[in-house]
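Missing here: one protein chain of the complex. Every other protein chain is in place.
And then chain A:
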């Protein structure tokens, strides 16, 4: 009897909980009706997707500890500038952004997307080409952007073999060589030049490996990630010798040159640099003291502003950190192009308002917000004149680094060839294969992948 009662009460409880859950789940539905009110844009609502640690409400920056304003600031200003219009945000983390963006585009969930993967999405025909808007809008000029930024985000459309503008630069990013001036001083070595060569970096890294003459502690001349970003580090060494990753942009046009003479030299150079680096490059180890007062590494290859500029100022190390440019070819080009553009969805119902948002997102108001509140890198030239930028000397070489990366961005940067190349660099760094064999294998496997995709 007891068991029967308990099974009855279990199902009564289940039924009760189902009712409660139904209520709660149903109540959670987000109302997103069109806005009312007067004004030129009355009745129009746009949904804007943003990726990163954006939040609606004000919060505390985990690195600096300072209070930062939420994106409600952007909403209020845009709605003020566009009477009658309404903005809704879809804020999401970096993790899984590709899948979510794909799903959202499939069902027309948002009007505007922050879209680092524009080169993958534009060929699907889900994005609006921006040239007609740019040509029509007399108030807008592409010259506002830092050199090379617009070029870097160009992509191929579904029926075109010509690169077109599908996104306007929103967040800037760059890769550069960072170094510790204090260690250079202690070793009596001249700082890196603004555009160092591989020979200069190698020579200085060698000099600063060993017992520090002042502290007696073990120092290492150089460090680079042998795993996650190693493909881009290697490609940059090839570019420094006037080499390249290959040619083409559309998948059916791409030809890899992963085992070219410059790439093999570059990998051999990285293997040589291993002698001046702490152990554990392939497992992202050895740099644990970087950006602390106990730092023991002189030169860091392939660094980004996110892991250099803000942490340096937060730790009070801004006078100790120097930034030099990555290796460039004879035309001054080289390094990874990165960041995020903003794009309009093809099936947006309010494309004109979405275009207004794109202009707003690249205006000084929004760009100052991303720099001053979020610590992200702006994409506009005017940033060089802002007081907040002038207060951070380290930002100036970052803007320089944004002007000269390889563009358009490596089209295979988020696809299988990157992981094949990374894997073979790991093989070389761990002594499983020599540089030539590793890159021959990377070339063969990447080409096969391309042919079979």
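One rule holds in what follows: a residue touches a chain if its C-beta (ideal position, glycine included) is under 8 Å from a C-beta of that chain, and two chains touch if they have at least 3 such contacts; residues count from 1.
Going forward, contacts and distances are computed from a predicted model.
The UniProt record for the undisplayed chain lists the protein name "Carbohydrate ABC transporter permease", from the options "Sulfide dehydrogenase", "Carbohydrate ABC transporter permease", "Transketolase family protein" or "Biotin-dependent carboxyltransferase family protein". Only one of A:282, A:314 or A:437 touches the chain withheld from this view, namely A:314.
Note on the undisplayed chain: of the listed residues A:42, A:92, A:189 or A:250, the one touching it is A:92. In the complete assembly, the contact with the undisplayed chain comes from A:289, out of A:212, A:289, A:392 or A:423. Where chain A meets the missing chain, the touching residues are 3-4, 6-7, 11, 14, 17-18, 21, 24-26, 28-30, 51-53, 55-60, 62-63, 65, 90-96, 99-100, 102-103, 106-107, 109, 173, 228-229, 288-292, 304, 306-307, 311, 314-315.
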